[in-house]
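Missing here: one protein chain of the complex. Every other protein chain is in place.
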Amino acid sequence: MFYFQCDYNEGAHPRILERLAETNMVQTTGYGEDEYCAHARDLIREACQAPAADVHFLVGGTQTNTTVIASALRPHQGVVCAESGHINVHETGAVEHTGHKVLALPANEGKITAEQVAAALKGHRDDVNAEHMVQPGMVYISLPTELGTLYSLAELTAISNVCRQWGVPLFVDGARLGYGLMSARADVTLPDLARLADVFYIGGTKQGALFGEAVVITADALKRDFRYAIKQHGGMLAKGRLLGIQFETLFTDNLYFDLAAHADRLAQRIHDAFAAKGIPFYVDSPTNQQFPILTNDMRQALDRNFLSDFWLRLDDNHCCVRYCTSWATKESAVSQLVEAINAL
Amino acid sequence: MFYFQCDYNEGAHPRILERLAETNMVQTTGYGEDEYCAHARDLIREACQAPAADVHFLVGGTQTNTTVIASALRPHQGVVCAESGHINVHETGAVEHTGHKVLALPANEGKITAEQVAAALKGHRDDVNAEHMVQPGMVYISLPTELGTLYSLAELTAISNVCRQWGVPLFVDGARLGYGLMSARADVTLPDLARLADVFYIGGTKQGALFGEAVVITADALKRDFRYAIKQHGGMLAKGRLLGIQFETLFTDNLYFDLAAHADRLAQRIHDAFAAKGIPFYVDSPTNQQFPILTNDMRQALDRNFLSDFWLRLDDNHCCVRYCTSWATKESAVSQLVEAINAL
Amino acid sequence: MFYFQCDYNEGAHPRILERLAETNMVQTTGYGEDEYCAHARDLIREACQAPAADVHFLVGGTQTNTTVIASALRPHQGVVCAESGHINVHETGAVEHTGHKVLALPANEGKITAEQVAAALKGHRDDVNAEHMVQPGMVYISLPTELGTLYSLAELTAISNVCRQWGVPLFVDGARLGYGLMSARADVTLPDLARLADVFYIGGTKQGALFGEAVVITADALKRDFRYAIKQHGGMLAKGRLLGIQFETLFTDNLYFDLAAHADRLAQRIHDAFAAKGIPFYVDSPTNQQFPILTNDMRQALDRNFLSDFWLRLDDNHCCVRYCTSWATKESAVSQLVEAINAL
Partner (left out) sequence: MFYFQCDYNEGAHPRILERLAETNMVQTTGYGEDEYCAHARDLIREACQAPAADVHFLVGGTQTNTTVIASALRPHQGVVCAESGHINVHETGAVEHTGHKVLALPANEGKITAEQVAAALKGHRDDVNAEHMVQPGMVYISLPTELGTLYSLAELTAISNVCRQWGVPLFVDGARLGYGLMSARADVTLPDLARLADVFYIGGTKQGALFGEAVVITADALKRDFRYAIKQHGGMLAKGRLLGIQFETLFTDNLYFDLAAHADRLAQRIHDAFAAKGIPFYVDSPTNQQFPILTNDMRQALDRNFLSDFWLRLDDNHCCVRYCTSWATKESAVSQLVEAINAL
């Protein structure tokens, strides 16, 4: 059985395990104040062309989203987000648990537009009863989205401009950022992102690390006391070096990007196989997640050897499933899946 | 320079790294529902002689404390705790962040007594204006305490009895549990703890793991929906297997206990060296943390080669410092420290 | 200028002011433990035919909604609600501020159906990843709704049945309850409501009192420690007697119901005047709020002497406005408004 249902089925890229073993008995101070973290921060700042950015390492995505959002908002503020956004649907209300409403906007293929954001921000400011409503205090988007889709540079720039016009910070969830940046269709670079977002994170968990997310804060207003927020949210790893070592490795010799490009290329092979059979897609994703619409028979046939993730039922005979590739996906596994698709 | 200032200066015990490497490319489902976690749970239930206990794995101590406490309390309830308790002083108000007051009691060598707990619980119930005050809804103690001291079986039993009399669950923070259980002066066993506490955790971070804490819930009332709480607090590791593999290793061949005994024995050597010089202690700790009271000259002399943790200043010429040993502390490092103490 | 834009433009019914003056210098204990509150509770239990119900008095609607919901839910739970529900749109995220997501369902004329509720509750329970999502822990409806519409006895019974089937309490926001119960089209009585809801409140602020809402808790599970919740949410009025005296007065000699009937009758006159002119309505409300769709000219003409509440713009030339009546609305004011409508 081959697992294609998510991008965190394995451990870490071997170079990471090697580095953890090599450094295992070196004694360091805790809580991310060691030299590995310092070096990893430098590498990330360099890759972002953001020498003044603050870089912090957290363990997982929900923790990261919650910490960033709760640290930025005042109590009466909420975070604008696509209704399909991860914080709105799959984090057990972690944002609300810190006291803030998620202000969900209708999404198109997982994305929201600058026009929608502008309407939400302007609409609130113009309302005579604004204080009876939650004030939009941050805008959250995912890149790529939960459906694998991408914001173009033009779209991202437009959203960023609206946010700056209204003085509301833009936060980009990059749990799968590498897969987005390395897509054949991507025109956003890491420096673009660092320039256009006020805070974002570079996902490690789904992209070669055992775990870990690197938060990059470019807006000065969001930098203050962020380590308090990390500690308060239970995200300050005692052996913070584990995060430093992993990101140091990922940002050495282009590893992070190479691994992402590998996954995107394999996802494209799967995409092309489905497309060649005339099988439609729920959404047109150019990244490591593919969402074909299968008949019950097709799904049953493929599930025999290739585990996919049930996404949603469309009608009695059709459902959408998700196939994920990752840094760990083997070319041979994809070849076998492609054969199986061809044989449908 | 040798580090004695805390017990998380290194990575993990080599057997853990080996197991992580061996299992690295095995594909599993995420979020702790894999077979490694299942096996680790069984091993822990067995070690606790608690076949009906729920076992959950979290990443760090603050996260674990907050998740357990917030999951157990109703909004108007608080948690009773020694004023020196970790949740009261060193977690950036994480418990309060979830809405609950820490009801701190004066501590003696880091400990509170059954009498104090009874007075707090009974006092609240008897107060005619009770509803104007926070209701005690849980009792939290640390074993060993933040000062390395231990509750005897008699003391623990007495506290447990008071809690059960008043219907308030007892939560034991076991961030350094092994060091407590393996102390030469300990008379509490893991099955005792599982019998007397309603929920407790077995610390991994400070005792041989890269990271990880195993929560053991024995009280049925606290079991329901605990996985929601983990997810909401950002503690559900995507690659939950990493926790399962680590605890599986620690609870195989007595490793967890052997490592703790090693650290306790080395701490005793340090203790005896200070005592032989007539150097007093801030607190009489039988576990892996030692708190001698040093003159400024002594401290300066020792700090040259042996990093300790400044604890508190007692007067112009004296302060208390902390020396920690751990599973990773080398016999030879302790021998050199002992020599340096002898030479004071 | 006549005010029709809301139902809290005046003070209180004169009998309430008289009773406040009469009792002014009587000395009582505070916090709702006086004899006026005790008597008012008895009158309300009697009117509800719910002798075992707990009755508590709070000051305002947002406070009441938040206190009831936060007291009932565990941290990982949210409250199911129509997307137009007051808690979802007009309480500055007070529910989220206490840590809980509002799980909004699409509404039809302000209402949700038993089928929608069942789908939400069942859907969550059936989801294999349920713990990644907020668990529905309460269902909230408004009677009448924010658009003045009513749940029939059949509809309310169906929702109640679904809630009981899934073990989720039903909370009915009765900020304008009297206007709902006394509508010519109502078939739900106060005892029906007490029987079908687990907790609800009887609004005073908009129905003759200076302020005040009476929470009626019929489900035993929700009764425990509710006074702690009131105090914690800042809702325990020091001079609680003020609430007791007001509800005592409202529930003596049928005053509460007579005042509501008066407002409903006047609203119907306004409704009929618009209907006679062929002016359409945004929603078909049988209670004290009417939502005609006016052209810009019509609106301008009426606004000269009759203040209405702008509701929403429908197109360049049409908008929906709200006319409210209340216990305080004068027959003569309505007559003049009707004349003005006739003259459009």
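Structure notes:
We just call them A, B and C in the order they show up, numbering each chain from 1.
One rule holds for everything that comes next: a contact is a pair of C-beta atoms (placed from the backbone, for glycine too) under 8 Å apart; a residue touches a chain by one contact, two chains touch by 3 or more.
From a predicted model like this one, the values you see are computed outputs, not experimental measurements.
Between the chain not shown and the residues A:Lys231, A:His271 or A:Arg322, the one that touches is A:Lys231.
Note that of B:Gln27, B:Thr92 or B:Ser183, the residue touching the chain absent from this view is B:Thr92. Although one chain is not drawn, the whole complex shows that of A:Gly99, A:Gly180 or A:Gly208 it is A:Gly99 that touches it. Residues 75-76, 78, 89-93, 96-102, 129, 131-134 are the ones on chain B that touch the missing chain.
Residues of chain A that touch the chain left out of view are 70-71, 74-76, 98-99, 130-132, 135, 225, 227-232, 236.
Listed by residue number, the positions of chain C touching the unshown chain are 2-3, 6, 8-12, 14, 17, 20-21, 23-30, 59-64, 66-67, 91-94, 97-98, 205-206, 210-211, 228, 231-239, 241-242, 328.
One rule holds for everything that comes next: only the chains that are shown with their structure count from here on.
Chain centres were defined as the mean of their Cα atoms; on that basis the chain farthest from chain A turns out to be C.
Relative to the whole-protein C-alpha centroid, the nearest chain centroid is that of A.
One simple way to say how far apart two chains are is to compare their mean CA positions; for chain A and chain C this gives 42 Å.
For the pair chain A and chain B, the distance between mean C-alpha positions equals 34 Å. We define each chain's centre as the mean of its Cα atoms; on that basis chain B and chain C are separated by 50 Å. Of all residues in chain A, those touching 2 or more other chains are 91-93, 97-98, listed in ascending order.
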